[in-house]
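Everything on this sheet refers to the single structure shown next.
As you look at this complex, bear in mind that one protein chain is not there, while each of the others sits in place.
As written, the chain order gives the labels A, B, C and D, with residue 1 at the start of each chain.
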Amino acid sequence: MWFFFFLFSIVALAGAVGVVALRNPFYSVLALVTHLIALALLFLLLEAQFVAVAQIVVYAGAVMVLYVFVVAYVGGGDQPELLSRVSAKQRTLAVVFGLAIFVELAIALLGTALKAVDTHGAKLATDYGSPAQIGDLLLTRFLLPFELASFLLLVAAVGAVGLAGRRGGVGPDHEVFTDTVRPQGTGTMAEGVGRRRDGHP
Amino acid sequence: MTSVLATAKGPYVDWAALSPLLALLGASLIVLVAGLLGARGAREQGVPLLTLVGFGVAIGCTIWQWDTQKNVISRGMSIDRLSLLAVLLVSVAGIVGTLLAWRSRAAKEIAHGEFFSLLLVSAAGMVVLAAAENLITTFVGLELLSLPLYILCASRMRSERSLEAGLKYLIIGSVGSATMLYGFALIYGATGATDYAGIASAAAKAGFNDDVMFLTGVGLSIVGLAFKSSLAPFHQWTPDVYEGAPTPVTAYMSVATKVAAFAATIRLLDVALGGAFADWKPLWEAIAVASILVGNVGALGQTSLKRMLAYSSIAQAGYLLVGFIVGTAGGVEAVMYYLAVYLFANLAAFSVVIARERETDREDDIAALRGLGTSSPVLAGVMTLAMLSLAGIPATAGFIGKFNLISSAVDGGETWLGIVIVIGSMISLAYYLPVIATMWAGGDPAPARSREDPRTGLPVLAGASPEADELSIEEPLDGIRAAGIEVTVIAAILGVATLVFGIVPQPLFDLVDGAARSLGLS
Amino acid sequence: MNIAWFLIVSALMFCLGAVGVLVRRNPLVILLCLELMLNAGNLALLGFSRMWGDGDGQIFALIVMVVAACEVAIGLGIIVALYRRRLPVDVDELRELHG
Amino acid sequence: MSIQTAAWLVLALPLAGSLKLALGFRFWRGAMAGWIGTAAVGLAFVFALVTLVKLLDLPAEQRHVASSLWDLANVGGVHIRLGIYIDPLSTLMILVVSGVSTLIHLYSVGYMRSDEGYTRFFSYLNFFVFSMLLLVLAGNLALLIVGWAFVGAASYFLISFWYRRSTATNAGIKAFVINVIGDVGLVLGTFFIFRRMGVLDYGPLFHGVQHAFDKNEASLVAGMILILVGAFAKSAQIPFHTWLPDAMEGPTPVSSLIHAATMVTAGVYLIGRLHPLFEWAPTAADVGAVVGALTLLVAGTIGLAVTDLKRVIAYSTMSQIGYMIMGVSAAAYTGGFFHLTTHAFFKALLFMSAGSVIAAMGNEQSLDKISGFRKAMPFTFRCFLVGGLALSAFPLMSGFFSKDDLLYEVGQRGGWYYGLYAAGYIGSLFTVIYTWRMIFRTFWGEPCEQALALEHGHLYHAPHPFNPANGEVEDTGVGFPGPDHHIAEQTWQMKAAMSALALLSIAGGLLLLPFESLEPLRKFLEPTFADSIVAHPKNTGLETVGLVLSSVIAVAGIAFAYATWVTNAGGAARWQQRFAPLHNLFVNKWYFDELIDLAVVRPLAAFGRWGRDTFERIVVSGALVGGTSGIVKSGSAAVRGLQTGLLRGYAGLVVGGMFAVVLYFLLRAA
Partner (left out) sequence: MTISLSIVLWLPLAAGIIALALPGALARWVSLLGAAMVLAYAAVIAIDYDTGAGGLQYVTDETWIRSLGVHYTLAVSGLNVFLILLTAITFFAAALWVALKDTDLPKPGLYAFLMGLAQSGVLGAFLAQDLALFVVFFDLMLVPFFFLTLVWGGPDRGPAVLKLFIYTLVGSLLMLVGAIATGVLAKAGAGHHVSFLFSDLQRAPLGKGSQEWIFLVFALAFLIKMPAFPFHGWMPDGYLQMPIPVLAVFSAVLSKVAAYGFLQVALPLFPRGAVQYQELLMLLSLASILYGSAMAFSTSQVRLILGYSSVAQLGFITLGIFALNQQGVDGALIQAVNHGLVAAPLIFIVALLAARSGGSEDLRDMGGIAFRAPILAAVFLVLTLALLAMPGSSNFIGEFLILLGAFKSKLAIALIASTGVGMAAVYALRLYIRSMHNRVGPKVESRELSRADGFVLVPLTIAIVAFALYPQAALHAGERDVRARLAPVAAVQHGGAADLAAAVRRGASR
C-alpha cells in the first residue's frame, strides 16, 4: 500500500515536472500521459475505480491523441532557445511563487482541525466508486450537471470545428487556403511600399 | 433526453421552473441546426431571428415564473427572484448582443449558426451559474459560461487581435477555473457537502468557519469569482480581451458575465459561506477598493474606447461589490439595480462604438467620435447619456444606481466605502467627459470608411489578404458602410432607457425588490 | 494510507501546474500545465470523496474531466487558428493588446 | 408749507435738476443746461430760506424736526429709515451749501461755456449739491454715510471731469479711494455704536449715549476715532489729505465749490453733528483737535512753498479746515461753524478769482509763469484782494472775526488747549504769508506775455491745447478743457457771482461780532449745542488779546510778504537758501505721498503680483489641481505599465493574488 502510493505519486509528480520542464512539447505531452496514468492508479488507491478507468480511457487515450496530432501539425513550437529566453529571474520568481503557494496549501491541508484527514477515510459502502453508484448519482442528484456537461462537449465540438476547421462564413467566393499557403508578409500594397504587417517600416 | 429521464427513476424535475434555462438551451440547439441551412439569406437573417426568439421565450418564461421560489433537481439550482432577475438581464443583454452581431463580421467568419448558438449556450451557462445551489453545478455553470465566450472572443479568426484575445482569455480563465476548482475541493473536503445548504449547516455544526482548510477553500473560490467578475488584482485579462474580442461579443459579455458572476458570488458567499462573513468581508473590501482605483486610474487617457470601457467595467465591478459587501438585503437589491442600470449604459456605449466602427475607419479609436454631435446627433446623444450615466450624473439611471449603492453602504455602516465610490467617480469623470467633449467640441468629423489602409493611405486589394481584412474590424462583408438600422435603433432605445430610469426609477426598484428574499439576509 | 498524503501530492501537482503556466511560452504546453492543475483538483476531490465516503467528489471529478477535455479542445482549436494565421505559437509574442 | 416739505424740496430740487440734465442730455445743450442747473440750486436755496423761517417759528427747545419717507431696511434689529433731521445746524449748512452753490453755478455758466461736456458738468454739479444736502440733512448715521459716499462719488466725477487727462483720472481714483477708506471708517465706527445702542437715528442716539456707555469708554472712543477717520478723509486732514491737492485737476468751479466751500467741510459738520458722542468720548475729541492743529500747521508750511496757484489755495483750504476741525473737536462749535461759513465765502471767491487768472493764462497755473496781472484784470484783482484779506484775517474782514472767535473758544477751555490756541496763531502767520506771496507774485511784478496780451484786450490762447500738469497734448473732443477760456472781466455771470461773494466775505463778520448782544449765529445755533457738557468760562481778557494779536499778525505778515516778494527781488531765494532742508521738506509736501505709497500702495500691488504670478500657479493650479491629478496620473501610469500584454505576466499576478488571498485567510484562521 505505502509502496504503491509512493511509486505512483512519484511517477505522477515526475510526469508533472516533465511537463513543465521538458523543452519539446511532444515530450511534454508524453510526460503528461505517464502522469495521467500514474494518477489513474492513485485514483484506484482511493477506491475510485470508475473514475480511474474514465481517466485512462477518456484522457490518456482520446484527449492526448488529439494533443499529439496538434503538436505534430503545429510543430515543435518551443525551440530550445525559447525556453532559455524566459529569463532566469522570471523562472526563479515563478518557482518561488509555486513553492509559496505549496507551503500555504500544505498548511491549509495539514493544519485543519478536521481529524478525518489523518485517517484512511470513512467506512465505505460496498458499491463505493462502482459504475452503478456513479450512474445512479448522475441520473438523480447530479442530473443537472450531467446534462449540462453534455452541452459543454457540444460547445467544445462546435468551437473546435469553428476555429480550427473550415473558415466559417466566408463563402465559396473566397478561396480559403490562398492566404494560409502564401508566405508571410505579402499581399498588401502597404507591404509593397515597404511596411511590415505591424505597420512599422 | 427527456425520454431517458422518463425511464430512469430520476428526481422530480420542475419543468416550469426550469423553463427559462430550457428555452435558452433548446434555442441554442435549434439555432445550431438552422445554421446548417444552405441558403445564405436563411443563415444570415433567420439564425439571428431565431436567437432573438430564444431570448424572447426565455424572458417570457421568466415573467411567467416571476414569483416561483424553489430548488429544482434535488437542490441543484434555486429558481428564485435573484436567478430570475439574472435570466432577465442576461437575456436582455443577449438580445442586444444578437442585434449588434447581426451583420457583424465575426458572426460571418465562424458561421452564424455556431456564433449564435454559442451565444445562447453561454447565456444558459450564466443562468446556471446565477442559480446554482451546488458546487458542482456552479462549476459546470461557470465553464458553460466561459467556454463559449472563449470561442466567441476568438471568432474573428482573420484578426490576430481576436485570436490573441481568445487565447489569453482561455488560458487565464482556465487558471481561474482551476483555482476555483481547488477551492471547491477544499470546501467540499472540509464540509463533506457540495450543496450550499449542506455546506452552511456542516460548517456551522462543526464550527469550521475559521478552519484553515475551509477558509483556504473560501479564499481560492473567491479568487475564481473575483476573476470572473474581473476584479483587481485578477482583472488583467479584461482590457486585452475586451479590446481584442469582436465588439458585439465584448458588449454582450461585459454586462452578462457580470450579472452571472455577481449573482453567483452573492449566492455562494451569502448562502453557503455566510458563516464566514466576518472572515471574507475585509478581503472583499480590499478587492473592491483595489478594483475601483485600478479600474478608474487605468481608464485614464486610453484612446481605444473598448479598452477604456473595459477598465471602467473593472471600476463598475468595484462599485457593485460595495452593495454586496455590506451583506444586507438592501445591498443585494442595490447590486441588482446597479447591474440593470449598468447594462443599459454600457450596451448603449458599445452600440455606438460599433456604429462608428462600421461608419469610419478609425475602428474603436476615440477619434472615431469626433464631430459626431454634428454628423449624427442621435448617436452622440446616446453616447453622451451613456457616459453621464456611467459617471453617475443626475437625470441618468447611473446616478440613481450609485445613490442606491451608497445609501446601502451607509445603511450597512460602511460609509467609507460610499466615499471610495465617490472618489472613484471623480476620477472617472476624467475619462468619461473627454469622450463627450470629442463628440461635441466640433472639429472635423472622422472620415467615413474608405477602402484604404489607414496606415499607408494606399488602396488594399479587397479581401486579398488577412492584413487587409484586419483593417475593417466590423465591416460587413457585403460592403455596407452604414451603422445598420438595428444598431442605431437599439442604441436609441438603450439611451432612452438610461434617461427614463434616471427620472422614473421606481419601476426598476420594484423589479429588483425581493432579489435577496431567498438568501436569508436581513 | 492517510488521505493527507494524497492531498499533499495534489497540492504539489497544483503548484507545478501553476509554475508551468508561468514559465512556459508555448501555449500547447501551457494547456498541458492547466491540465495538471485541474488534475490536482481531481485528486483532491477524490481524496476527500474517499474521506467522507460519499460519491459527490467522484461525480465532481468526472465533470472536471469533461471540462478539462473541452478546454483542451477549444485551446487547441485556437492554437491551430493562430498557426494558420502564421502567428508565432508563443504567448510572449502575442502582445498586440496591451497598455 | 410745512418745514418738512420745505426741507424735502431742498433735497429734491437739485436731484431733479441732475436727473433732468442727465436723462435729457441730448436736448439740454448749451447755456440752457447751465441755467437749468443754476435754477434748480437757486430754488433749493429759496426753500432753504423757507426752512429757516419755519424753523425760527418754532420755540427754541423744539427746533429739531425729524421726517422720514420709508424704510430702506428694517431687519434683524437694524432699522434704516430714509429720513431727514432738521435743526439749526443742518439748516445753517443747507443755507451755506445751497447759497454758495447757486453762486458757483452762476459762475460756471460763464466759465465752462465752451466746454464740450457742459451738460454733463451741470448734471454732476447738481448731483453733488443733492448729495451734500443729503449729507447734512440725513436723519440717521446710515443715511449720513450714504450722503457721505455720494459727495465722494460726485467729487470723483468732477475731479476726473476731464477724463481724457490721465492726471485727472488718477487724481479721481485717489480721491475716491481715500474717501471710501473714510466711509469704511465711518461704517465701522457706526458698528461700534450700534452694537451697544441698537439705533441709528440721531435723536435716540444723542439722548441714549450717556446711558449706553460710560464716559470715555474704550469701545466708544474706538468708534468715535473710526468716525474721525471718516471726517479726516473727507476734510483732507493728516494723514488722509493727499487727495485734495491733486483734486485741483478738476475744473476751477469744482475746486471752489467742492474742495473749498462745501464738501471738505463735511468733516467739521460730522463732528459738530455728533458732538454729544464726542463729548462723551473726550479722548477721541482731543485726537481730532490735535490732528486739526497739526494739519493747519503742516498745510500752512506747504502753502509757503508750492508754486501752483490752485494748489496754494488748496493747502490753505486744508489748513483752514484744520482750524475748524480743531475748533469743533475742542467744543468751539459756534466758532467752528462761523469760520466754516465765512471760509466758504472767501475761499470760493479766491478760487473763482484764481480761475479767472488761470483762464487768462490759458490753463497755466504755475506762479513762476504768472505775474503782473494787476492792470490786466482789475476786477479779478480786487476780488482776489478781498478774498486774501479775509483769509489772512485782516481786521474787520469776515475771516478776522470767525477765526478769532474760534481760537477764543478753544482758549476758553484753558489747560493744554492753550497749546492749540498758540498753534492757531502761528498757523495764521503762515496763512498771511502764503496768501500774500500768492497775491504779490500774481498781480505785482513784470506783466507776463499773457498779461500783456490781455492789457491789449485780447485773451491768450495756447497754439495747441496741452495739459500743463504733464505737458502731454490734449486728447480733444469731450473730456478736456474746451479751447476757449472765459475771464471775469468779460463774463457777467462770473462777475456777478464773484461780486456777491466779495460782499459776503467782507460783511460775513456781521453774523457774529465779538460783543455780547451781537451774536445772532451763536443764538441761532444755541438749540443744537444746548446739550453740550463742555463749559466755556467767560474770559474777556483772552478775547481782547486774541483780537489784537491777530491784527498784528495780519499786518506784520503782509509787510513781510511785501518785503520778500515785491520790494527786494530775490528775497525769497535767500530765505530758501537759508532754510534749504525745511524748504525741501515743504516743497515735497512733507513726503506724505511717498510715505503712503511705500506703506500701502506698494505692498498691496506686490501682494497682487505675487498672487497672480506665484500663488495661482504654484498653489492653486499646482498643488491643489496639479497635485491630485498628478497622483492619479502616476497611478494610471503604474496600472498601464503593469498591463504589459505579456500573458505570463498576467498569470503571475493571478498567482500572486491567489497567494495573498490565501495568506490572508491563513492569518485569519490562525
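Definition applied: a contact is a pair of C-beta atoms (placed from the backbone, for glycine too) under 8 Å apart; a residue touches a chain by one contact, two chains touch by 3 or more.
Treat the numbers as computed from the prediction; the structure is a model and nothing was measured.
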item: Touched by the hidden chain, restricted to displayed chains; value: B, D
item: Hidden partner chain, touching residue among D:V620, D:A638 or D:A670; value: D:V620
item: Residue of D:D183, D:E364, D:D405 or D:E519 touching the missing chain in the full complex; value: D:D183
item: Touch criterion as defined above, residue of D:P59, D:G457, D:G477 or D:P581 at the omitted chain; value: D:G477
item: Interface residues of subunit B (partner: the chain not displayed); value: 373, 388, 392-395, 399-400, 402-404, 406-407, 410-411, 415, 418-419, 421-422, 425-426, 429-430, 433-434, 436-437, 440-442, 505-506, 509, 513
item: Touch list for subunit D against the chain that is not drawn; value: 22, 25, 70-78, 80, 120, 142, 145-146, 148-150, 153, 156, 160, 163-164, 166, 169, 172-173, 176-177, 180-181, 183-184, 187-188, 191, 194-195, 475, 477-479, 604-605, 607-609, 611-612, 615-616, 619-621, 624-625
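Just so we're on the same page, only the chains that are shown with their structure count from here on.
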item: Pair joined by more contacting C-beta pairs (B-D or B-C); value: B-C
item: Centroid spacing, where centroids are CA-atom means, of subunit A and subunit B in whole angstrom; value: 27
item: Gap in Å, rounded to a whole number, between the CA centres of subunit D and subunit A; value: 100
item: Residues of subunit C whose C-beta touches two or more other chains; value: 7, 14, 17-18, 21-23, 25, 27, 47, 51-52, 56, 59, 63, 67, 70-71, 74, 77-79, 81, 84, 91-92, 94, 96-99
item: For subunit A, residues contacting two or more additional chains; value: 90, 93-94, 97-98, 101, 104-105, 107-109, 111, 117, 141-142, 145, 149, 152, 155-156, 159, 161-163
item: List of subunit C residues in touch with subunit D within their complex; value: 18, 21-23, 25, 91-92, 94-99
item: Residue ranges of subunit C touching subunit A (in the complex, touch as defined); value: 1-9, 11-20, 22-29, 32-33, 35-36, 39, 42-43, 46-47, 49-53, 55-56, 58-59, 61-63, 65-74, 76-81, 83-84, 86, 89-90, 92
item: Complex contact set, residues of subunit D against subunit B; value: 629, 632-633, 635-636, 638-640, 642-643, 645, 647, 649-651, 653-658, 660-662, 664-666, 668-670
